[in-house]
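The complex appears here minus one protein chain, its other protein chains still in place.
Naming follows writing order (A and B), and every chain is counted from residue 1.
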Amino acid sequence: MARAEPTGNRKTRSHVITVSDRCARGETPDGSGPAVETALRRAGYDVTGRTVVPDERDQVAEAICRACGEAALVITTGGTGLAPRDVTPEATRDVLDVEVPGLAELMRAESLKVTPHAALSRATAGLVGSSLVVNLPGSVKAARENLAFVLPVLPHALDVAAGRVADCGRKIAMREKRP
Amino acid sequence: MARAEPTGNRKTRSHVITVSDRCARGETPDGSGPAVETALRRAGYDVTGRTVVPDERDQVAEAICRACGEAALVITTGGTGLAPRDVTPEATRDVLDVEVPGLAELMRAESLKVTPHAALSRATAGLVGSSLVVNLPGSVKAARENLAFVLPVLPHALDVAAGRVADCGRKIAMREKRP
Partner (left out) sequence: MARAEPTGNRKTRSHVITVSDRCARGETPDGSGPAVETALRRAGYDVTGRTVVPDERDQVAEAICRACGEAALVITTGGTGLAPRDVTPEATRDVLDVEVPGLAELMRAESLKVTPHAALSRATAGLVGSSLVVNLPGSVKAARENLAFVLPVLPHALDVAAGRVADCGRKIAMREKRP
């Protein structure tokens, strides 16, 4: 497996965002956030922060934007399905500078070998400046599996994206101006 | 195969829209609409309506919007290719509240095992409120095949999406205001 070099430099800094109304209200313990953190540490990443936010588009977008200011890799878990409150892909697109559709296609194609329900994940991925954002599903099992599918390409992605400049503050401001 | 429960409740109500200039003008009998209807009934859905519309973006969008008012599952057939008049994906996006790219990716990936021309389908899928809209190609054979690829996940999709609120009247109004 491709491993991030655990040198403490920016490219190994990661942040995990759990998107869940019930976790944010403290009604359910957060299962997928810690599971993703463990998997990232095993792959050589420092997990320099974790955030739990409710399924609110603006709060998810701001959490991603803030996390990209300090981490090279930002993983969200939850909010990618068809449920009425699922808004993680929309919130992610609100702040992405460029979308990387192949990462989501790869996760869905590999997940379909596990379950046909994988076709219903609306997860996306892309860059905010030189930081890579990847949406994972909210179930512990699916989050772990999907992360494993993309881990091998993340070091190369972060290498190539180095030097990009983020624009997400302006993007959030523009969105807020919309009626 | 996952079967919709034939209980007559909203989640088993489906509507089939044939998008075809020639069928709308009565020059060709509609082959794919009845074929899709038969396949849906076999899978446990009530087909509570069928519509035939020409390849006109506004008429397709309005037909989808209206069908989503009465049915949980709305299947279109035709207008997904590269021909000059093909506009079904654009019309569908005009009214979708959220796109579900994995369903179209699944249909293309499976169809590619049958024919390389599957790469040319621009079909999309997504939600209008709690109703799921799926574009199928216009040929009887391809429509049947593609429907079969997604049928197994539709009951779960409709379960999860229950409770979503549609916004398509406003979307059509906004589009009409554009220059």
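By definition in this document, a contact is a pair of C-beta atoms (placed from the backbone, for glycine too) under 8 Å apart; a residue touches a chain by one contact, two chains touch by 3 or more.
For clarity, every value in this text was computed on a predicted model and none was experimentally measured.
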item	value
Per the touch definition above, residue among B:46, B:62, B:105 or B:145 touching the missing chain	B:105
Touch with the omitted chain, as defined above, among B:35, B:64, B:118 or B:133	B:118
Full-complex contact with the absent chain, from A:140, A:153 or A:172	A:153
On chain A, residues whose C-beta touches the chain left out of the figure	98-103, 105-106, 109, 127, 130, 150, 152-153, 156-157, 160-161, 163-165
Missing-chain contacts mapped onto chain B	81-84, 89-90, 104-105, 108-109, 112, 116-122
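Assume only the chains that are shown with their structure count from here on.
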item	value
Whole-Å separation of chain centres (CA-atom averages), chain A against chain B	30
